[in-house]
Structure formats: structure tokens, C-alpha cells
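The other protein chains are all here in position, but one chain of the complex has been omitted.
We just call them A and B in the order they show up, numbering each chain from 1.
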Amino acid sequence: MDTIPVAREASDELNDIVEPNDEFLRATEEAEDMPARRRALVVLVSDHHNGAEDDTDRLMTELLIECGFQVDAVVRVKSKKSEIRQAIETAVVGGVDLVLTVGGTGVGPRDRTPDATLTVLDQEVPGIAQALRDSGQACGAVDAVVSRGVSGVSGSTVIVNLASSRAAIRDGMAALPPLVHHVVDELQTYSVH
Amino acid sequence: MDTIPVAREASDELNDIVEPNDEFLRATEEAEDMPARRRALVVLVSDHHNGAEDDTDRLMTELLIECGFQVDAVVRVKSKKSEIRQAIETAVVGGVDLVLTVGGTGVGPRDRTPDATLTVLDQEVPGIAQALRDSGQACGAVDAVVSRGVSGVSGSTVIVNLASSRAAIRDGMAALPPLVHHVVDELQTYSVH
Partner (left out) sequence: MDTIPVAREASDELNDIVEPNDEFLRATEEAEDMPARRRALVVLVSDHHNGAEDDTDRLMTELLIECGFQVDAVVRVKSKKSEIRQAIETAVVGGVDLVLTVGGTGVGPRDRTPDATLTVLDQEVPGIAQALRDSGQACGAVDAVVSRGVSGVSGSTVIVNLASSRAAIRDGMAALPPLVHHVVDELQTYSVH
């Protein structure tokens, strides 16, 4: 399990690496006006790391910041049920509001992400996974439509499985924010009592 | 468990309370031409009763009558698994065609409606819950999208969980009737044999 050091906010360090476009900068500025950012952690599940070519970590970080989250870390794990489970559990114990996994949602023998996730969930929230499949259907991300990905809650953390194609990530991250924020709101209401 | 006395049909008593609009009266008249109204019972699940302000009972009664049901009763129960279960079971034994629950479908510790409902169901009909989430997505009722609500059949009764927001109820009740009537048709075909 490798933890990739990422900017907790859109830091200068991150901007040195990526070429930030206007939209990204604007979203970042707007987001900075918000009272308190919610904390997210990304788990990239993959047996093949393409090194420099694979910028899923950067993409996920950008998209999460755009929709009001700060990214605590991007963690890379092998497609092994125990590794995936451990990465999610560590994040839940650490108190992040959202864990997003990417990859491992297909039907192959190394696709264990949904199975690992189910062992951690206190209760499923099937509507988030349903919305991700719907948005895949609308945008032609077939791997998102046939994803076995699940979604739900563990402690006060929302956990969602994304399929790994570029389209699945982009479409998924367009559909997710209002749903995740609603569930986090609910969880925070109850933890206050 | 309080049973709220409601009009079994769109009675004068009900009309005294609400200001019936033309559409409502027309729907009622058309419905009166139908051979036999199906019987529905509503279970309102809530720990906080806002008294006079909360007219969910009236809204549910209106919407059910508009789509061809008579309302046997609106029952109010606390968000407790045993109470919800008992209210549903009583309705099933009483032979109503449809039990609609409202509320208790979120992720909080007092959201037990889906869990209570599952213990009563003979078989799930997941497409009704799926359609409710879809219609929530289409109309911006986020609590309907992330609802843990289930749907299915117990004996010859269809049971469906609705989320509690105004939008979730209105959108849900727009999507439900053809689906529920289809399943009730199926159940009646088999009970005749």
C-alpha cells in the first residue's frame, strides 16, 4: 500500500506539476470561501501501475477539490481483498467524510473491490451506486453501467466504488457530490446528538 | 401507534378541511366510475410530530385517491423497528392492496423502516424502489435518491417505502401507480386460482 503525497488543498506544489486551467482555479477560489471543507480519501485499486502516464490520482484530486472536498490522501493498493479492506478501514478510523475507490469493479478474478467494501459497510445506500450506473448509461461509460460497485456508510464515512475508465470517473464525479453531501449531512446531524 | 381517522373515499368531511381544486375533483369523479377501488394504508414513520403543521396525512390521502385507491387508514408510528413492522403486518393481515410507509429511509440510527419492511416481505420487487430513486433524481429530491427504501410483496399486499420530503412524496406518487397496479393485478390473478 503506497500513499501518494498529495496537496491537502490546491497547493503550489500541485500547481507546479499540473497546468491549472481557469476553470480549475476559479473553482478552487470559490471553494476557499466555504466554511469547512469535507475530507476525502481516494483508494486506487490496480495491479498495473503505468507510472507517469497514469494521472488518475491527479484527476481525482482535481475533481474532488472542485466539488468542495479536501483530499487527505490518494492511496494505491493491489487488487487484493485484504489490502482494499485495510485501506478503507484506515480511512474510516481516520474520520474522513468520503472514501472513493477507483477500479476493481468488473467480473474478473482480480476484481474484488465491491466484496472488500461490503465487509466494511454498516449499511448500504444503493441509490448512489444506482446513480453512477445511470450516469454511465447516459454518457456511454459501459464499465460504469456493468460495475458491481457498491455504496454505503461505515461509521460516519460515506464509501463509494467507482469504475476505472476516464469516462466512468468523470461522469461519476458529476453525479456524486449532491448525493454524498446529503448523506454526510445526515451523518453529522446524528453524530451531534 | 395512533390511527388517524381519514375519509375512506373523498368524503364531505375531507372536503370541509381541504380546499379542493378542480383537478382533484375531476380525478375523484373519474375514479368513482371505476368498478372497485383498491385499498391502501399509509404508515407515517416519525419521532417528531409537528401537529397541525404536518399535513402529510392529508397529502398522502389526496394523492392516493387521485390514483384510484381508497385509504383505509393513516397510521402514525415511532421510528422503532418493532412498531413499524407491527403496523405493516396488521395492514397485510387486514388484506389491503398497498401499504405505503413515509420516512425512516435515511442512514441515521432511527432510520429503521427498510429493515423493518424487509422482515415482512415474501419477495422483493426492486424495480419499484429503483423507479422511486430515478424519479427523485429527475426532480431533485435528493432524499429519495439516497433512500434505503425497499419494495416488495407480502401475501397479496404490495409494500413500498417512501422518503419523507414533500418532493419525494409527490414525485414518488407520480411514478408509483402503474407499477403498483401491475403488481396488484398479478397478485389477484394468482389468488383467484
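Some points to look at:
Here, a contact is a pair of C-beta atoms (placed from the backbone, for glycine too) under 8 Å apart; a residue touches a chain by one contact, two chains touch by 3 or more.
Computed from a predicted model, the values in this text were never measured in an experiment.
When you scan B:M60, B:V125, B:A141 or B:A163 for touch with the missing chain, the hit is B:V125.
The missing chain lies against chain B, touching residues 123-128, 130-131, 134, 153, 178-179, 182-183, 186-187, 189-190. Interface residues of chain A with the unshown chain, by the touch rule above, are 106-109, 130, 133-134, 136-137, 142-143, 145-148.
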